[in-house]
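For this view, one protein chain was removed and the others were kept in their places.
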Amino acid sequence: MQEKIRVGVLGATGAVGQRFVELLADHPWFELTALTASDASAGRRYGDACRWLLSSDMPPNMTDMPVRETSPTIECDLVFSALPGGLAGPVEEEFAAAGYGVFSNASAHRQDPDVPLLIPEVNPDHLSLIATQRARRGWERGFIITNPNCSAVMLTMALAPLQDVFGVRSVVVNTMQGLSGAGYPGVPSLDALDNVIPFIGGEEDKLALEPCKMLGKVRDGGVEFAGFAISAHCNRVPVREGHLETVSVALENPAELEEIPAAWRDWRPLPQQLNLPTAPRPPLVVRTEPDRPQTRLDRDAGRGMAVSVGRVRSCDVLDIRFVVLGHNTIRGAAGASVLNAELMVAQEMIDT
Amino acid sequence: MQEKIRVGVLGATGAVGQRFVELLADHPWFELTALTASDASAGRRYGDACRWLLSSDMPPNMTDMPVRETSPTIECDLVFSALPGGLAGPVEEEFAAAGYGVFSNASAHRQDPDVPLLIPEVNPDHLSLIATQRARRGWERGFIITNPNCSAVMLTMALAPLQDVFGVRSVVVNTMQGLSGAGYPGVPSLDALDNVIPFIGGEEDKLALEPCKMLGKVRDGGVEFAGFAISAHCNRVPVREGHLETVSVALENPAELEEIPAAWRDWRPLPQQLNLPTAPRPPLVVRTEPDRPQTRLDRDAGRGMAVSVGRVRSCDVLDIRFVVLGHNTIRGAAGASVLNAELMVAQEMIDT
Amino acid sequence: MQEKIRVGVLGATGAVGQRFVELLADHPWFELTALTASDASAGRRYGDACRWLLSSDMPPNMTDMPVRETSPTIECDLVFSALPGGLAGPVEEEFAAAGYGVFSNASAHRQDPDVPLLIPEVNPDHLSLIATQRARRGWERGFIITNPNCSAVMLTMALAPLQDVFGVRSVVVNTMQGLSGAGYPGVPSLDALDNVIPFIGGEEDKLALEPCKMLGKVRDGGVEFAGFAISAHCNRVPVREGHLETVSVALENPAELEEIPAAWRDWRPLPQQLNLPTAPRPPLVVRTEPDRPQTRLDRDAGRGMAVSVGRVRSCDVLDIRFVVLGHNTIRGAAGASVLNAELMVAQEMIDT
Partner (left out) sequence: MQEKIRVGVLGATGAVGQRFVELLADHPWFELTALTASDASAGRRYGDACRWLLSSDMPPNMTDMPVRETSPTIECDLVFSALPGGLAGPVEEEFAAAGYGVFSNASAHRQDPDVPLLIPEVNPDHLSLIATQRARRGWERGFIITNPNCSAVMLTMALAPLQDVFGVRSVVVNTMQGLSGAGYPGVPSLDALDNVIPFIGGEEDKLALEPCKMLGKVRDGGVEFAGFAISAHCNRVPVREGHLETVSVALENPAELEEIPAAWRDWRPLPQQLNLPTAPRPPLVVRTEPDRPQTRLDRDAGRGMAVSVGRVRSCDVLDIRFVVLGHNTIRGAAGASVLNAELMVAQEMIDT
């Protein structure tokens, strides 16, 4: 790769947009050449328009970059979309129609039949939907790729090797989700402190549906969903970052308990084989301590891109129980999208 | 009732012991006449020996009370035991053998076949085990009654009306437990803040076992356990007080969703009929908001003795899902024991 | 007092408005007959229009009360104003001109020369400004009384007896303020958790100015401010409620250390002599433990109306150091205003 690919971030001043900027400011394959935000911010320096929320400093080479309006005239080939819900759907289509490759963290297109809902470790073959997508929508160069809901990434990565080896029959999952998942300003501190809120709008439906699309098979230009049921309980807890989930799974085929961590350890997904810059090694960190993974201690594993699993034990109602944890704004959002883009580059699916 | 019954608290300086003192200092039926603690504290004033942790002030009439050694020579008829694990077993037996009625918050005797594991709303008939207990152990007047684990109380109260009306076939439960459940000093702040710890020693086993004993039937001087399986995931979250649990339940007989809150609302347990001083009215508070119960907003319902339920929805894996919440050191510990004692008094099972 | 006085709350749905409703719903002297809010809420039931934030339940007799527009046509004699900054100034004047007695928690009129900035324990004689106020503004029956900034109440109550006995020469004060002081939604949880924010807009100026007005003397229809300087450092810390302040004070006249708590204990202010319903007994709780007052343990002292002081020691730069703590939304806001109204009723300054 001789020249870097020019990329932009749509919605660069929000919480997820900032993570994109953090991850792309010094990326070996991508050069961040465009930042967009709402019209109110357009024309200002990024350093002035953005209230930086991360504990790392704003990348120095970004502070002076001008913020653009979010329109498909910005100078770059790929865009990462951190646009808010209602806006994301039409704007992302507009960019794709104009020839941009769109990597979206929004939920708007996740369930479109011709849009890949992608975790590079899990369903890289779903990229074949792009051909259908272009044909159906009349796009020549552009496309839309989505990454899943933050809670769905962690669960799907833990389930993928189990689905391969034993088959999954059903799942009951309970999430304990960090506050950054609600964006900024997000949850008022008076609601968050000393409290558990057992409700996150729309989250339980996403968590029930998205893993089944990602673990499904591409058939006839669409996805045949995996045929198991997921029952989700989603909760907001007073931690800053990191989503921890407890999981009970019924398997199609019997498994000895020790086969579960073995299946996780033996997993050899494509991004790690391709040595993608953002791919964590290993993708699943198997903890053997009785009380791990823990949110604060393990959310940063693999620079926030690894998913940690542990506490495997039998379940008297389904078959097995375990705990899974990941970083919701890195692996669960911006990092997921960057890895999606890296996968396409490595597979020479991006024309530049 | 003309004269108050004299009661004591064993282990009165710890976190649960303090809750006993708070609840008993001004009780209409009981007079708190004895406080015991470890030998190091014996002989001191309670106000000096005790680092008071509650946000209420120490009851003024207690500060000057002398702390006694924990031996069956203290002047009272009933004792409430907040003794720590290892010690509770033999010491409580010693008190019962000496003629004291023992109401224990410890787990030591909970699974003894002849010891009632009691929630007055749920299984008041289990008090009949006392006859067996006395006969088998050769005790004339004394006895031991236990209250359940804090997480088990809430779950069992929510399940009891469902078991009555529909039958329960299996349960997957996930707890998010407050820090006070670990006692004092308990969880170090460096472990607690900004973290979820998905492990509480011994808790998942208690939560799987205790509801089945309480929802079981007394047969031949023992308890025939309820025949359903419980799979528990127990987690410590950074809240001070209150255990919130998400629950999936498979039922024996089909239920329409709206029948679930109806069953809870129609529940008319004995303590409320008997008008026991500590019994909450209603015992189950049914919340209809989409995001309730919440730990901070609902833990104090019924002065910490009511259990709040809500978010009833169908479950794609089992049959129904809901949320249950209770105050772990009141309904889940000291208050539970006080209510047990009130039940026996009201049923004239205490000689004074 | 035969009949209750009819009172209303302006801005009843916000954080401070709710505290007013909580304190007035069952008040011995006042009957809450009117609740107002923004036009968007007007016409709805209070139970529907208000997202209740307090851990107590909404008073049952309030849930069905209709919310009115904030205009001086509501049926009551006195109003308590929890209106937001910009709005409070003109609206409160409008009510006073229309004949209502206005007790305001807003800062708009606190520094008006003819408006009492009142703590009933400290400067009840400042009520004499009402005559000037009415004369100057042409109001016949109406008036405006303000209560101070939340941080200023606690400091001023601790300083008042010292000013009386020794004289105060200068003060350096550092506040550690709870999140509820910022209202709702207020501080985003991502800003609050695991953080100290050493800035609260406008707070340091109020804290420097208001105590000097309250400890000043009424002269010629205005207030001659107390002549000492206050230097304030104001910080937001991650606690829900309660403002804790560390204070260094230089005194006019020498004091032995033990004279300081003695001055606090000997203080006999008017509201306690008049036995006002909301007046705490004692107004200042003097703690003698080395590590008290603490925010969580002491903020509810005197049902949130007492101010706790402690840790008196000498100061090598000024003369003495101590710690002061109070409940910011009770003594620091709604409770302060209610006590102001009680003082006027008891002194027969309210026509009904």
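Structure notes:
Chains: A, B and C, in written order; residue numbering restarts at 1 for each.
Definition applied: a contact is a pair of C-beta atoms (placed from the backbone, for glycine too) under 8 Å apart; a residue touches a chain by one contact, two chains touch by 3 or more.
Note that the structure is predicted; figures quoted are calculated from it, not measured.
Of the chains displayed, those contacted by the omitted chain across the entire assembly are A, B, C. Considering the full assembly, B:V187 is the residue among B:A37, B:C50, B:V187 or B:V249 that touches the omitted chain. The chain omitted from view is touched by exactly one of C:N147, C:S248, C:T278 or C:S337, namely C:S248. Annotation: of C:V218, C:L257 or C:C315, C:C315 touches the absent chain (contact as defined above).
Residues of chain C that touch the chain left out of the display are 170-172, 174, 176, 193-199, 208, 229-231, 233, 235, 237-240, 242, 244, 246, 248, 250, 290-291, 293-297, 311, 315-318, 321, 323. Chain B meets the missing chain through residues 15, 53, 179-180, 184-194, 238-240. The set of chain A residues touching the chain not shown comprises 55, 193-194, 296-297, 300.
Here is the rule we go by: only the chains that are shown with their structure count from here on.
Chain A and chain B have Cα centroids separated by 42 Å. Between the Cα centres of chain A and chain C there is a gap of 48 Å.
Remark: chain B and chain C have CA centroids separated by 41 Å (rounded to whole angstrom). Chain contacts: chain B has residues 193-194, 296-297 touching two or more partner chains.
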